[in-house]
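Since the structure comes first, as structure tokens, the remarks are kept for the end.
All protein chains but one are shown at their positions in the complex.
Residue numbering begins at 1 within each chain, and the chains themselves are lettered A and B in the order written.
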Amino acid sequence: MSEKTVLLQDTTAGSTTGTSDFFGVFKAALRESDLADNVRLVRVADMGVYNQGVVMTILPENITYANVEAHDIKRIIGVTLKHGNPVKDLLYQPKFRQMRLVLKNCGRLDPGSIDDYIAADGYRALLKAVEQKTPDEVIAELKASGLRGRGGGGYSTGLKWQFTREAAGELKYVICNADEGDPGAYMDRSVLEGNPHSVIEGMLLAGYAIGSSQGFFYIRAEYPLAIERVQKALDQARERGLLGNHILGSDFSMDIEIRLGAGAFVCGEETALIASIEGKRGTPVPRPPYPSVRGLWGMPTCINNVETLANVAPILLHGADWFAGIGTQTSKGTKVFALTGKVRNSGLVEVPMGTTLREIVFDIGGGIASGRAFKAVQTGGPSGGVIPEKYLDTPVDYDNLQKLGSIMGSGGMIVMDECDCMVDIAKFYIKFCVDESCGKCAPCRIGGYQILNILEGITQGRGTLQDLDRLILIARAMKMGSLCGLGQTAANPVISTLAYFEDEYREHIVNRRCPARKCRALLEFNIIRHLCKKCGLCARACPEKAITGDREHGYSIDTEKCIHCGVCFDVCKFSAVERI
Amino acid sequence: MIQATINQKPVTVPEGTSILQAARQVQVKIPTLCHHPDLPPTAACGICIVRIEGTKKMLRACCTPIENGMKIITHDPEIVEVRRTVLELILSNHPNDCLKCGRNQSCELQNLAADFGIREELFTKFIGGIPKDDSTNAFVIEPDKCIHCGRCIEICQEIQGVWALSFLGRGFNSRFAPAAGQKVGDSPCVVCGQCASHCPTGAIFEKDDTLKVWQELQNPDTFCVVQIAPVVRVAIGEAFGMPPGTNATGKLYTVLRRLGFNAVFDTSFAADVTINEEATEFVERFVNGKGPLPLITSCCPSWVIYLEKQVPDMVDYFSSCKSPQQISGLLTKTYYAEKMGIDPSKIVVVSIMPCTSKKTELTRTEEMFASGYQDVDYSLTTRELARMIKQTGKDFVNLPDSEPDHMLGDYTGAGVIFGTTGGVMEAALRSAYSFITGEKLGALEFEDIRGLKGVKELSVEIAGRRVNVAVAHGLGNVMSVLNRVREARAKGEPSPYDFIEVMACPGGCAGGGGQPYGVTDDIRAKRAQGLYQDDRDKQFRLSHENPYVQKLYAEFLGEPLSHKAHELLHTHYVKRMPG
Partner (left out) sequence: MAALTGNDFDAIKAKVQGGAKNWIKVGMSTCGIAAGAGKTYRVLEDELSKQGHPVSLLTCGCLGMCYAEPLVEVCIEGLPRVVYCRVSEECAREIVRGHVMGRKLLQDYILAMHYEEAFS
């Protein structure tokens, strides 16, 4: 019989069943069956399957079992290890899986090697397009695929291309928007770093479709590695004649250059981005005219986000029908999310549209790292909103998230647990928008500042119930009156936290209490006598000398002097300082 | 044509019309703060929001072109509430200084607050506390009063091409200021004052010299003389409810005397002198080759600053002739003082100008002291004079007409059209034609160089030679003209133009930065029409035919470009690199 490998989920990553024992039991069983030399039993760090008891994968058959009990070992040895057949009732049958489309080759191939990309069928879509398809056919294919912009707007990519193609202009431009700026979102960075050619191919296809000969990567300067890799990829592509004149022997000619963003979030907004490339102050201008009609230097311009462009080549290679078969009615394909926050496995996940939030957070993300209770998940970055537990089974697509008061956005997904204060979260995001507002239009410039001020007040115990009315009033004015997406959506975190967690706001205002114990100004600190070991560390650490006492009699906190900084709580090694 | 409805009323407008413009057709005035008809919409304030019937989203009327079949709702309770909230937000970032603000009662923000019945402050007040910038003699910048409408920046960058102002910083801390936060006096600013005349609030405001003038008027030891610039006569009436373009020359003379001025002169007379010098200068260069072509006019002080700072390679083309303001002041303290036997040290000359830049011209070079004293002591804008008149309670509209003081007060039609774009050129051509040919032009009116087109060109034949001229107004239009001259120069070819007129402000002095607020192209055109009408009504329409000018040369100056004229009426320019 041939050599087999059993990968077994370890206790630390698995369940409460205690796989360490299980490992020993399995090992003993193998010895008993005289298989110890033929079967490698390996305890893995992480199987990526959660809340399914003991999980194991048997290679080379690649059979995965879940919820395996000790009494199943015999059958596994007999049926699978000896004969290579599956034990059907133990098979792990996931409801869904991550599906890698955009990230497929990220982490697989060398981003510095164009040959690696070509070997993974890279640039074949471009070859197919220039040899077999007219630009209109390329656009038709894209429209039929149902691909929508992954940068946040969710506009049909095919339609955008069509408008740019139809617009009159002696020159046309393609811009890749790589000014990824949402806090906690870094999908685009990973794609640019891991598979830059896939984005370049998407841009070339866009250029071919709309009739452009010049493209620009607008990459934020905070992504030096991405810039380096994209530059190298562009150089390689140029060397191979994939950029320049007569690409792949066709009549299509195009080149692409990099432009760096200088650190303004608002430059992710397309009109501000264009202004920035033109060398102007990066502030949005009114639309219409849309960039597809009047964009860079007044010419029709097609701006697509990194992830959108990375979708293009696979669509053209495998067909619109294939792509349209993935996802939901209104949202096709997959979406990459940057899963961060209190989740166990923070990282990038790519799932078909329509996967539920619960699946993403719990099944893929492994749930809350600390084991505390889940509170909410924030999607869409500063333009998005929080989604509470009761909506976790919502299938994720553009429209569903909007109905919940959030948005798909670029794909940031921040998981929060019961220690996260929703007023504080709203404050965090509005602070971000206040810092990043360009200052051009009044609702965003002043409205954001006023909201921040009100939220500061609430978290510091100065809030009034009228503040809630004011928040709603300003939030609505910002939504309705702001010029660009940043301002129109900046208040979303406030609106959604208020909608789902109004009680928490009221608790701060009425009872001067922060239920998540996050807002330090609202906390009282107290030393629990029976836990105190009288070490005096807290007293030495207190910046205000508000802790008095000695090593004989113990210590206490003078609440008059206390500035609620929380240092005592942080330094105490015996959990003797409590926050009330 | 686009057909749509606004508040259920049908409208038909040309393609590209904004919802805001279309609404005016059905007598709906959508409130705005940042929009100005001179400027492309900046869409900064968020007040002009409207919605399409049955949708939630709101659009900005100023920058959204109306489309076929659109059903626009301009007012509903929610729209009004959002507008009010945005207004309250803006007010929370604006000082409550109305009573002592220069724009009290002419402030667009104040008007809106009144319309919305704002009675208390809904939001906490946050004022930036950014210090005032009074580094020029022309105007004061108070950044705290700025509502970020962006008009000043738009006009400074896009229309004037000066790029002195821009937004700095971002978000709540953004502010408008010269690049790198330098003082405006150290910036490329040419003090044209277009920023001040387009500001909806009191954030940019002319330096008010009226108090000093009141003090001079009550000083028994001084002899106060006033001169009024050509275009003031057709604009000041607007401050008293008269239609733009109404000629109020006679009322102005009367009111100035009643304010206490001892003599009332007209800068249009000095303009006639300027033309005698400048047209002669042109003839010298064009016919006799004494000096380079093109000759470029120099009576606009903002244009002088611009050229010195930004186009130093063109300094030699400038006419060396001083501006009418300076010539009038100089002649007052020399010729007039001598003839009247008044001690020139006791004379105070005040000019009423459509202009903020004239305030800085007073001390431009030591040649502005050619009389031995500062030739002009104070320069007031049209707006300042209007305020002085209001302070006296005089019923300006019903004042009787009167005559100016002769000697420096009577002017020709050529002198008065100085106040509009193309006017200096037209006046100069009229005289130059006579100087070269010895004959008088048949048709005096050069329609090609009238009107509000940014660059106007004309080619006329004088004594068998073609004279090619260009007229530019609005500094943003100048470089295209100058670049043609540069290109020809680089190729060693003759200049495409022999004579170029430039006025810094759009419309020339008619749209000057010191004129009554609310200027539009329509108003600029009406003011210009007022001047052209005055021209047509004049007995003399050529500067050199002005009998008082002839007398001046006979008695005092000798002839144009004489040694004495050179000493008194001419100046020089320096190359100031930007910086």
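Here is the rule we use: contacts are C-beta pairs under 8 Å (C-beta built on N, C-alpha and C of every residue); 3 or more make two chains touch, one makes a residue touch a chain.
Since we're looking at a predicted model, the values are computed, not measured.
Q: Using the contact definition given at the top, list the shown chains touched by the missing chain.
A: When the full complex is considered, the omitted chain touches A.
Q: Looking at A:G24, A:G78, A:P94 or A:G298, which residue reaches the missing chain?
A: A:P94
Q: Kindly state which of the options A:L30, A:L103 or A:I387 is in contact with the chain not pictured.
A: Hidden-chain contact among the options goes to A:L103.
Q: For the chain left off this view, which of A:E269, A:E350 or A:D397 is in contact with it?
A: That would be A:E350, which touches the missing chain.
Q: Using the touch definition from the top, which of A:K232, A:H318 or A:K534 touches the missing chain?
A: Candidates A:K232, A:H318 or A:K534; residue touching the omitted chain: A:H318.
Q: Of A:R75, A:R124 or A:R513, which residue touches the hidden chain?
A: A:R124
Q: Kindly state which of the options A:G24, A:G249 or A:G298 is in contact with the chain not pictured.
A: Touches the omitted chain: A:G249.
Q: If the hidden chain were put back, which residues of chain A would touch it?
A: 5, 7, 10, 40, 42-49, 57, 59-60, 64, 94, 97-101, 103-104, 106-112, 115-116, 118-119, 121, 123-124, 127, 131, 186, 189-190, 193-195, 223, 225-226, 239-242, 244, 246, 248-249, 314, 317-318, 322, 326, 334, 344-350
The rule we apply is simple: only the chains that are shown with their structure count from here on.
Q: Quick one: in the complex, what on chain B touches chain A?
A: So the residues of chain B in touch with chain A come to 41-47, 49, 57-58, 60, 62-65, 78, 81-83, 85-86, 89-90, 92-93, 122-124, 126, 147-148, 150, 166-167, 169-174.
Q: Under the stated contact criterion, what part of chain A meets chain B in this complex?
A: Touching chain B: residues 264, 266, 281, 283, 285-286, 288, 434-443, 445-450, 453, 470, 473-474, 476-477, 480-483 of chain A.
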